[in-house]
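For this depiction, one protein chain was excluded, whereas all remaining protein chains were kept in their positions.
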Amino acid sequence: MADPMRIRAQASGGNVTVRVLMAHEMETGQRKDASGKVIPAWFIQEVSAALNGKAVLTAEWGPAVSKNPFMQFTVKGAKAGDKIAITWKDNHGDTRTDEATVS
Amino acid sequence: MRKTTLCAVLALAATAAGPQAWAQKSTADGIAEYREMLQDGNPAELFEAKGEDLWKQKRGPKAASLERCDLGRGPGVVKGAFVELPRYFADTGRVQDLESRLLTCMETLQGLNAAEIARTPFGKGEQKNLEGLVAWIAAESRGMKLNLPQSHAQERQMYEVGKRVFYLRGGTHDFACASCHGADGKRIRLQDLPNLTRNPGAGAGFGAWPAYRVSSGELWGMQRRLNDCFRQQRFPYPGYASDVTIALGVFMGVNGKGSVSTAPAIKR
Amino acid sequence: MAHNRSQALQGPRARWLDRWLPALGVVSSLAVFGCASIDGGAEADRMAAAVVQSSFRDQGIAKVDRLQQDESNRECSAADVAGKPIAAQSAARIEAASLKTVRWPADGKFLGDWREGEKIAQNGRGMTWTDKAGAPNGGNCYNCHQITKQEISFGTLGPSLYQYGKLRGVTDPASAQAKPIVDYTWAKIWNARASNACSSMPRFGHSGILNEGQVRHVMALLLDPQSPVNR
Partner (left out) sequence: MTLRRTSRRTALQQSLAVAGMLAAAGLLPRTALAYTQGAFDAKSVADVIKALGAGAPAESKDVTITGPDIAENGAVVPLGASTTLPNVKQLAMLVEKNPNTMVALFNVTDAVEPNFLTRAKLGQSSDVYAVAITDDGKAFYAKKEVKVTLGGCGG
């Protein structure tokens, strides 16, 4: 199972800045292993964010997003105590959701 | 679009024609800017979180956690332990660094096979778990000053051994650690090389590891850092947690005394 | 920087500076932590040797015999540990012996193709335990030296080699006038200890890192007036 994300959500002036780190290989499908075999692509394709259960953002990623991805965005009209949930899904169909409370 | 491309080319040409000092300064500024951008969101955090779980989790044949592991400040004390390692341990009768000490605890408390873990390639199996553990344990001392003890005779001996290993020229290229890390203000390609024989270099260099390696996307402990230094030096293979690596840790850490630990840092 | 300047000079004085300036630099940096020394040297030396012996193992092409030091490595390492430059007598002996190891080009041809030289200077591969035996090695020159203006990713462990030939007045590398510089440069690449006993530079020819043809290409990169180094 995939490791948990690290989500930091900080309120400032009516907005909330969200910083997310995800544990993922983000394998491009272009690299070869020691025996010369192509390492199959394995990467997060879809990312979504929800504020208190209501969707606020979706994103689509290719394999050129760096390993152990970082993402930062700003949610409007949110405040301390609100819940931010992030979900990712990779090209193998694996998925993970984590939640953080805005501070 | 055509026009902007042309402008970009001209700007680049102008840069290339500029005075050497100016070009170098702008390169250094560019690299500094890049490093600054990476500071916010160090993936080492992912490893720290995992390490804390692993420390508390009951594992191994003895189904025990590492919570009673003595890292030098008494059983279970993690805060402040990292900045005093490597140090002498009475129970094993030797000087140990963080990774070597964790192997001891994994064997004695959890019943895992330390020799087998030491033989496991980096990033696999229990070695993967060690990445998390060293990240978390180092993070618990972040901001504290390096303060390696030198009160035990073996600690002083290991310093002297480390110094000799540091200056040992060998391999096909006659490199020693000192070839790259023995003077101030040097670079390899564009990477600054800390002078590990004194502060601030010793503290900045030694005190940054374990670190998240951008180039491989992995967390490297000091053992792996030293292992790859020896590979680049064209030396043979240093055993995991072998005395050569521990002695070098003592040498660098003592030289860095008083510097603030920034580990786990983020490195190229 | 002083090291830098010495490279631009020529003749016996340059060789003297070349040898001593780096050594003096080491002295000043070691003085700061010299007080940490506790044990007698000989016992620590013995312990260090034992620790090295027990800690390393063979891996791939990197065998433990690589840790056996020759005379120059042994004496230079000991001088570094002591924080003093190597004794003048030892230095002279090492330099003379090293000069004898230099294999001059059999056909008298010192310069190859600077384009190939640039590739060798860029390539940092070879001879680690992850490399294969017999694979061509790089020279890794940019790790330590500025060479062409175009490559901004260069190290500063060695002096800048930008305009190496031009600064030394080499307009025709085949001329009698250029001969001393050409010979000096060949020897420097083949076995740097021929002119500086404890040089940090790998002995590219002597240690079999680069072959004669590769050394020629690197020579061209530094000395060919058409090379970007000199334009």
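What to note about this one:
Residue numbering begins at 1 within each chain, and the chains themselves are lettered A, B and C in the order written.
The rule is simple: a residue touches a chain if its C-beta (ideal position, glycine included) is under 8 Å from a C-beta of that chain, and two chains touch if they have at least 3 such contacts.
Worth saying up front: this structure is predicted, and the values here are computed from it rather than measured.
The absent chain, not drawn in this view, touches the displayed chains A, B, C throughout the complex.
Considering the full assembly, C:T128 is the residue among C:T128, C:T185 or C:Q214 that touches the omitted chain. On the side of subunit C, the interface with the absent chain consists of residues 122-125, 128, 130-131, 138, 140, 142-143, 152-153, 155, using the contact rule stated above. Residues 15, 28-30, 40-41, 45-46, 48-51, 53-67, 69-77, 85, 87, 89, 91, 93, 95, 97 of subunit A touch the missing chain (whole complex, contact as defined above).
Listed for subunit B, the residues touching the missing chain in the whole complex are 1, 4, 8, 12, 26-27, 30-31, 33-35, 37-38, 187-191, 214-217, 231-232, 268.
The definition used in the following text is that only the chains that are shown with their structure count from here on.
Of all the chains shown, the one with its CA centroid nearest the global CA centroid is B. Separating the CA-averaged centres of subunit B and subunit C is a span of 28 Å.
Interface residues of subunit B, counted against subunit C in their complex, comprise 16, 20, 23, 27, 156-157, 159-161, 163-165, 167-176, 178-180, 182-190, 193, 195, 197-198, 231-232, 234-239, 242-245, 247, 254-255. Of all residues in subunit C, only 25-26, 29-30, 32-33, 36-39, 44-45, 47-48, 51-52, 54-59, 62-64, 66-69, 73, 76-77, 80-81, 127-130, 142-144, 149-150, 152-157, 162, 200, 202-203, 207-209 touch subunit B in the complex they form. Against subunit A, the residues of subunit B that register as touching in their complex are 40-41, 43, 45-46, 49-50, 212, 217.
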